[in-house]
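All protein chains but one are shown at their positions in the complex.
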Amino acid sequence: MPEMTLVQALRDALAVEMARDDRVVVFGEDVGRRGGVFTVTEGLQERFGEERVYDTPLDENGILGMAAGMALMGLRPVAEIQFVDFLWPGFDVVISDIAKERFRSGGQYGVPLVIRSPYGGGVKGGLYHSQSPEAIFAHIPGLKVVIPATPSEAKGLLISAIRDEDPVVFLEPKKIYFGIKEEVPEGEYTIPLGQARVVQEGSDVTIVSYGALLHEVLRANETLKQEGISAEILDLRTILPFDGPTLLESVAKTGRIVIVVEAPRILSVASELAAFVAERAVDYLDGPIVRVTGWDTPFPYALEPHYLPNVRRIVHGVRRALGLVP
Amino acid sequence: MPEMTLVQALRDALAVEMARDDRVVVFGEDVGRRGGVFTVTEGLQERFGEERVYDTPLDENGILGMAAGMALMGLRPVAEIQFVDFLWPGFDVVISDIAKERFRSGGQYGVPLVIRSPYGGGVKGGLYHSQSPEAIFAHIPGLKVVIPATPSEAKGLLISAIRDEDPVVFLEPKKIYFGIKEEVPEGEYTIPLGQARVVQEGSDVTIVSYGALLHEVLRANETLKQEGISAEILDLRTILPFDGPTLLESVAKTGRIVIVVEAPRILSVASELAAFVAERAVDYLDGPIVRVTGWDTPFPYALEPHYLPNVRRIVHGVRRALGLVP
Amino acid sequence: MQAPEHGTLTRPTPFTREPLRFLNEEGLPEGDRDPREVTGLSDAQLVDLYRAMVLSRKVDQMGWILVRQGRAGFYISIQGQEGAQVASLLALEPQDWVMPYYRTPPALHVRGATLVELFGQILGTNADPSKGRQMPAHFGSRKHRIFVLGSPVALGHVVAMGAAKALKYSRENAVVISYGGEGSTSEPHFHSAMNFAGVYRLPLIVFIFNNQYAISVPRAQQTASETLAEKARAYGFEGYYVDGSDPLAVYWVTRFVAERARTNHTPALIEALTYRLDPHSSADDDLKYRPREEVEAWKQRESLARMRRYLEHLGLWNEEKEQALHAEYDRAIEEAVEQAEQAGPPDLEEMFHEVYHTTPWYLQEEAREARRFAEEQEGSHA
Partner (left out) sequence: MQAPEHGTLTRPTPFTREPLRFLNEEGLPEGDRDPREVTGLSDAQLVDLYRAMVLSRKVDQMGWILVRQGRAGFYISIQGQEGAQVASLLALEPQDWVMPYYRTPPALHVRGATLVELFGQILGTNADPSKGRQMPAHFGSRKHRIFVLGSPVALGHVVAMGAAKALKYSRENAVVISYGGEGSTSEPHFHSAMNFAGVYRLPLIVFIFNNQYAISVPRAQQTASETLAEKARAYGFEGYYVDGSDPLAVYWVTRFVAERARTNHTPALIEALTYRLDPHSSADDDLKYRPREEVEAWKQRESLARMRRYLEHLGLWNEEKEQALHAEYDRAIEEAVEQAEQAGPPDLEEMFHEVYHTTPWYLQEEAREARRFAEEQEGSHA
């Protein structure tokens, strides 16, 4: 199996699906000639032509409206939003149209489409090139929300997202676009949506994360191991609909849970998972449900190193869950 | 004190502030000549003139941009969005500009403004005249989110919101715009933002709610009383920044908590409060943290009576929290 | 409707200051062109056009009745726009797609939607192709190539643009027509739809009913542009300003731009000058913002009266035919309402279906929970 970065794996996924299914069309700002500002779509226009891979005017609302309308007609649009921070001019299309199309039409219409967009911090991008707004999408019935954490995961999940009958917001952790390489299965390769991945089994505490932070969790795990703490690590992968059963199973085993996300804490995905566990598994719980998250502030520029959850904060969170610190 | 409906109390609050402070300007679709589609602004244009109360083109993005720019210059705009379901074309202004203005400018600028908008179900309004998206706003650092539950509360909170130095999303429970009358203090009357209201003290269980559903909770309380269950009922009032200390104090006393909101459950405000309690007060908890919410679907039309939390579901939720049912 | 040959229509003038029209306010032809020649409409087609307008009006009247009787929760009217609405729909081909707005539905029988379906939507029963999922005025039907609109004004325009892109991509010779009021031109969606349509040369017709008010806000406060049609310049294509109470002019312009769009993917904007004869909706009180006399004056100039007068002028219509038509439609509508109502309300489980293609685990749980509460409730009522 070839080694790939996350960007390469995403490109590969797009190429595989475009070759297989000519309903798949890719567009967005600078995705054509330029190959995307992060090069995810590089080479695709040469290979598949300007009708299937093309640049758009600078208007996210137009991009998303175009995606919605194309999907309505049976195509499989994959729209890129250059940074998810810039999606909001088109948010009405997402929340009012895309998410509700199947329901409001009584199933007459559906909009199988993918909105791909880089998200998250770690690139010195300041307020508007760093945000993690997955919680907003995950509050909207009718959407699916997917975030991969590694190159092979990215490929398998993106192909599944393209094939899915429902609209998927596919957020890509730009921090690890290039930094991580791994072997990625060739050709068609899918990972089912809606299922969490057990990255490591463990018995003392469940740690749930996703995206770029999963790697920070894995680093923190080194410290935990040294301290003799056995963590069960879950990669959530699909944020909506999330894999409640796997989560409950894990907590039933460990009795402790720490949830690690980049977004501001209030109303983050960590909050939902915590609430879910507190509602369903309170009898298994031997400690507080701990959220390790970004702070409840806009994303800072100069102070970014102090914003994102890091090994120290994750380890501290685990100690709190275990009652080792107050 | 005069008796007022919620609509009358809101109108009174606007009139009081407009008379006191000529920086206060009111605008939105149909708020001028028509006096608002729910009549909240009726009579204000006659009284304060067309410069201070005026109609806008049909464009929420323009309305919110106008509000942001006016606030930036030291005015106190109160913008009406006709239904909060229609805010999204202007969401970029809210999330990217309004919420971040003070922070990104290092405090050089602020945008003290109020976005007033009816929200919530109970009026046979279907998918787009019924939604409760407060959780989306409450995930955004820099915003305040306020929801009143009675006429006098509406007046006191709206005046505080207008005077607040920060931007406030002020959501009005349209279901009870006209149905509830109560005595409302005359003239200037404020209720501090950020503080929950203890509607009723109790010892067995804490029930938190806000907006129109608070009244459903009060009705449920009649049943609970008959069953000998003593509920402490909190009206959250300010959704962001929410009153964590009062919440914790109550749960420390009762050991049980039920949170009742209209929005879909996943990533609702109920989730945040549950997570908050599960993180901070797990030692006090004698049962699961129960969320009674709308279902995780778009808002239905024909089936609306089965969507909103009602007395039966709230009572059931309390019984679950108390361990009386599984 | 049997179409005249493609590409045979003379070209209407874009960007006029006065609305294009054949019929004057009395319904009599003005100018030196015979509208039948210019539009290619036969006498039979003219009568069909009028019949469809009358049917739309009568469906609308029944809509109001259903609200007054408390059988429908809400209603929003087409009255004053029947001519432009019906004529523009008739100017399309079966392969074309329609993005309605909330005043369009009473005319959608033109696309083949049955009266039972239309009233099923208004009543929120199983007779609605969308299963009663939305408020009245939100009819859509895939088999008739009618999209399902949402309530946000103008949202349909930008989605219609995407549908037009798909048609072009798939090399289908079809257009998408997207309807809206003049208020919809203020929304961002209009801008995005127009700009993308211009850049990609899409077979999109944005059809604007300038009925002079957006609820209470008059046209002059909606935008400072001289005409709405004018706005097309900003996007590199043509806008047409047409008298919306003249169904023949509307037919001509729509048919022309639709044929052109099918042939060479040229988008177009149409502004049809009309007037809303009713309050904005069943929840509105229009006396608060417009004088009764203004409304009355417009009732004299509206499309039904004009078209009837024109047919009479041609000797194609008379009072007897009018009476017979009303009797026929009264019966049909009564029957349809009854059938639509009898289809009954959707099942409780319908709340949880089609949120997703495949219902996830928690929605299955919620469905069971909802069912349990509903049964308890019924139990306690018994």
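As written, the chain order gives the labels A, B and C, with residue 1 at the start of each chain.
Note that contacts are C-beta pairs under 8 Å (C-beta built on N, C-alpha and C of every residue); 3 or more make two chains touch, one makes a residue touch a chain.
Source: prediction; values computed, not measured.
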| item | value |
| --- | --- |
| Contacts of the hidden chain among displayed chains | A, B, C |
| Candidate in contact with the missing chain, chosen from B:Val53, B:Val93 or B:Ile314 | B:Val93 |
| Contact residue for the chain not shown (choose from B:Pro2, B:Gly43, B:Gly74 or B:Gly179) | B:Gly74 |
| Contacts of chain B with the absent chain, listed as residue ranges | 25, 51, 56-57, 59, 61-62, 64-75, 77, 89-90, 92-93, 96-97, 100-110, 141-142, 144, 164-166, 194, 241, 244-245 |
| Contact footprint on chain C, counting only the chain that is left out | 186, 188, 190-192, 195, 198-199, 201, 221-226, 230-231, 233-237 |
| Where the unshown chain meets chain A, residue by residue | 29-30, 32-35, 37, 55-62, 85-86, 88-89, 124-129, 266, 295-298, 300-303, 306-307, 310, 312-313, 316 |
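In the analysis below, only the chains that are shown with their structure count from here on.
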| item | value |
| --- | --- |
| Chain B and chain C, separation of their C-alpha mean positions in angstrom | 36 |
| For chain A paired with chain B, centre-to-centre distance based on mean C-alpha positions, whole Å | 30 |
| Contacts with two or more other chains, residues of chain C listed in rising order | 131-134, 138, 150, 152, 188-189, 355, 362-363 |
| Where chain B touches two or more other chains at once, by residue number | 61, 85, 88-89, 127-128, 266, 296-298 |
